[in-house]
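Quick one: the structure is below, and I'll ask about it shortly.
Complex shown without one protein chain; remaining protein chains in place.
For chain A:
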Amino acid sequence: MRPLTEEETRVMFEKIAKYIGENLQLLVDRPDGTYCFRLHNDRVYYVSEKILKLAANISGDKLVSLGTCFGKFTKTHKFRLHVTALDYLAPYAKYKVWIKPGAEQSFLYGNHVLKSGLGRITENTCQYQGVVVYSMADVPLSRTFL
């Protein structure tokens, strides 16, 4: 387990910023506690300082996970964002897309969403923008590109 290097931090922030933009600094600098990113076995975990100190007592090969996994770095050092980060991305998302109940199941099983299945969408969303997909009950489902 170790902190991220400059390069790794930059790559990860660039990816996350596609969905939440400058709200990312609210993740970095939180009023209710010190949270930090730590790398363990190529996965990036977003963890509070308290939990981090407890996790440091576990040997590296026995430690499976800590905090929330945001994603992992691939072998060629690209960052892949995981769905477990959704809980932190959703509140800060800049562009949101709501899909109708009928299209929701289809989307969850991996199909594309047609225009008819689109319920609401934030205005001024440009093409190829990173968005967070919600169901009509405001439950964040996923993130994707438009």
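In the analysis below, contacts are C-beta pairs under 8 Å (C-beta built on N, C-alpha and C of every residue); 3 or more make two chains touch, one makes a residue touch a chain; residues count from 1.
Keep this in mind: contacts and distances are computed from a predicted model.
Chain not shown in the complex: UniProt lists it as "Ribosome biogenesis regulatory protein", one of "Leucine-rich repeat cysteine-containing subtype", "AP complex subunit sigma", "Ribosome biogenesis regulatory protein" or "GATOR2 complex protein WDR24". Looking at A:Lys53, A:Lys78 or A:Arg120, the residue that reaches the missing chain in the full complex is A:Lys53. Among A:Asp29, A:Glu123 or A:Asp138, only A:Asp29 touches the chain left out of the display. In the full complex, chain A touches the omitted chain through residues 1-3, 5-6, 9-10, 13-14, 17, 21-22, 24-25, 28-29, 34, 36, 38, 49, 52-53, 56.
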